[in-house]
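Below is one structure; the comments refer to it alone.
Only a single protein chain was left out; the remaining protein chains are all shown in position.
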């Protein structure tokens, strides 16, 4: 987990200012940066790390308290001695076994970690789609994609992680069901745990290993990101122009009419772009200085608070 | 949760030395006390309280960072100001929304709390069974059980809690699925959360309220507990006698033969008890002093480490 | 499954008239028979068998339709030929793969079958409890229970089945999540199915094998069943007496007062039984003939419709 977190930070810093379109509902919204995506994953993984340490503490517990937890045949000092030597804390009150709320907590946390890895994998699967192609899983020289189509590189590691996250969250419910053992212990939890614990711990380890490799070698295509930003030919800036016009003193109605008129033309005709269409309108030209106008359409302005976010994330 | 924890402690102290049989696999094992059951629940509930505080911290987060989380139209200082006034911490890196691993964690923790309440309810359902009758849910004077059978008092609150715990753990999986939103946000989490959050929070509150009432008013029948302990007529002490005989210098084989012989007779004939049958055997009589013998069959000896456990649990 | 169904029928017929107390909410209700328990399991397992055949049909499907399901490079006749030779039906409309609603259905059905096996196992765990002891898992001569306590025979097979049922139902959710593959196929289902299909099919087979053995060799203790029936000393018949009194022309108020008075005395004093206490009351004596009275307290009357149920179940 530490290596993954470090790798996410490294890629975040590397692509801090690599512009790409932000999407909500799958639709272009406003510009963001690839570095911010990595930074968000870094921040979430750091939360998961904190949760995981807590989960390990929760199950680092030992118990030698007899058939029903009363220390009837053995002194509690034996439990204390053994636990201390094993680096465990004694269970304050046990029955025949350590209580299973601890194990449920551990599996809930690993299920959530898998959910974060699924989120990362899902994003990359989207970015690798043929029409988008802003990023790609590393594709080794000897690796076989599709023999006939050189463009056919499939995000199979990300797809695998997606499926494994479904498995990881399926382990939570039986672990929570295990809490309500009968009386001083029944053994129904055992058949569950023999499957769930090795599977869950091996799986999350594998997912983390794969994710480290995925992030470290992920291929980023900044030029395609820019191409996608330009796909809507400036329409994403219509809100900023509207704001600038009303600030210049123009009525909201007149401002909106001017922007809408230009936007609709651009929307219908792929050869047009919003900036040029707006400049054909005297109302716009007379109310916004060229300087202001250029500033609105300057993508770098969208980055003005990236430093703030990075400082907060990586302090 | 605080009231429930206090109530569990109070009942634990009240029944610290109320002897009852401990059961593993549903079968009588060794003697324990009703207070130890309460103490174990107290200890587990205290863990849940700690988890719940962490879960609240995890979702006490605010965010006003724009359409894709870049603070394009608004200064981060607005977010800081608003969050501070609302007692929230700003999300370090957000997209259009606060990340859903936080909400998944919250629902996992409440699902686990419900698992603990289910454990308590399951124990009481077992103790209230006609053949056991060591405890009963409080049954109000005006309350209608069964009109015809005065003994028919059903543990309906415990059964209700059991069912509701199934609901509570069912909320975890959709919450974990919500983590992997597309890009800077898709709105698929919303329809889930509109159902799951009100239902889960109302339900866990109701379960806690019911559990407080359940614990505070739970009727305990110490005389029935003693009756059940005596059901096996001393057989639970055969291991201690065996140990005493071998310590006295008798060979393990001879010791085992002596105890087994007596135990088998007791097992087959309900009118016999282990102590008397053992005393008919000279091998036993000559190797264990009357004092030692009485001490073995003195139930109070099973309580010798209860103080140790209580001190650890309620320090 | 067929062997299990046959075994359940055999044990049902064997214990058709073996009286035992029926319990609702864990509390004694009215008398039933052990055969009826087996008959209910038989009936439910027969439903499961029907569902399972349907589930097998649902996944006995083949497909050779090319990269996106269009038969672009290969004639549909190849698919037809191969499927016919493999005993499969061709998928009417496929993408690159057979659709995953079929697999989800299969795993839902096996999860439900496991739920039925869990129900049987849970019942036996209850019947084997020390205070109840109406039935026991077979315990081989060489089998080691507890070395010290000859009565300590644990229902470990039933407990194991209980835990495995938790696993079996945990496979349903990832299988349903697998349905929504992207476009003409993504490979996220694969990592899920590599784990879930072998585990689920091996596990349900093992659970069925264990259940066959469990049912065939289950030890039934009719004398303990009768002992438990008598535990409440006739209180379960109070409703029938009440009914007979009102039918005799006595007012409901007077009838209820008479029965309640006797019932309360019996409830408080373990040395009393309802029949004798009622007969001490002249109101009862004068309104119910001795014949009718004996008939009410004749356990065999509770069996009058068992034939009807068996005829329906095993027609």
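Every chain is named by a letter (A, B and C) in the order it is written, and numbering of its residues begins at 1.
Assume a contact is a pair of C-beta atoms (placed from the backbone, for glycine too) under 8 Å apart; a residue touches a chain by one contact, two chains touch by 3 or more.
In this text, all values refer to a predicted model and were calculated from it rather than measured experimentally.
Between the chain not shown and the residues C:187, C:229 or C:266, the one that touches is C:187. Interface note: of B:191, B:209, B:251 or B:286, the residue touching the hidden chain in the full complex is B:191. Seen across the whole complex, the unshown chain contacts subunit C at 22-26, 29-33, 36, 39-40, 42-44, 47-48, 51, 54, 58, 66-73, 75-76, 90, 92-96, 99, 101-102, 104-105, 108-109, 111-112, 114-116, 118-119, 121-123, 126, 162, 165, 169-170, 172-173, 176-177, 179-187, 239-240, 243, 302-306, 308-309, 312-313. Residues of subunit B in contact with the chain left out of this view: 125, 154, 156, 159-160, 162-164, 166-167, 169-171, 173-174, 177-178, 182, 186-192, 195-196, 199.
What subunit A contributes to its contact with the hidden chain is residues 21, 23-29, 125-126, 128-132, 147-156, 159, 173, 177, 228, 231-232, 235-236, 238-239, 242, 259-260, 263-264, 267.
Convention: only the chains that are shown with their structure count from here on.
At the centre of the protein atoms shown, by the Cα-centroid criterion, sits B. Rounded to whole angstrom, the centroid-to-centroid distance between subunit A and subunit B, based on C-alpha atoms, equals 36 Å. The distance from the centre of subunit B to the centre of subunit C, with each centre set as the mean of the Cα atoms, comes to 27 Å. Inter-chain spacing, taken between the CA centroids of subunit A and subunit C, is 45 Å. Annotation for subunit B: residues 23-26, 29, 126, 173, 177, 239 touch two or more other chains.
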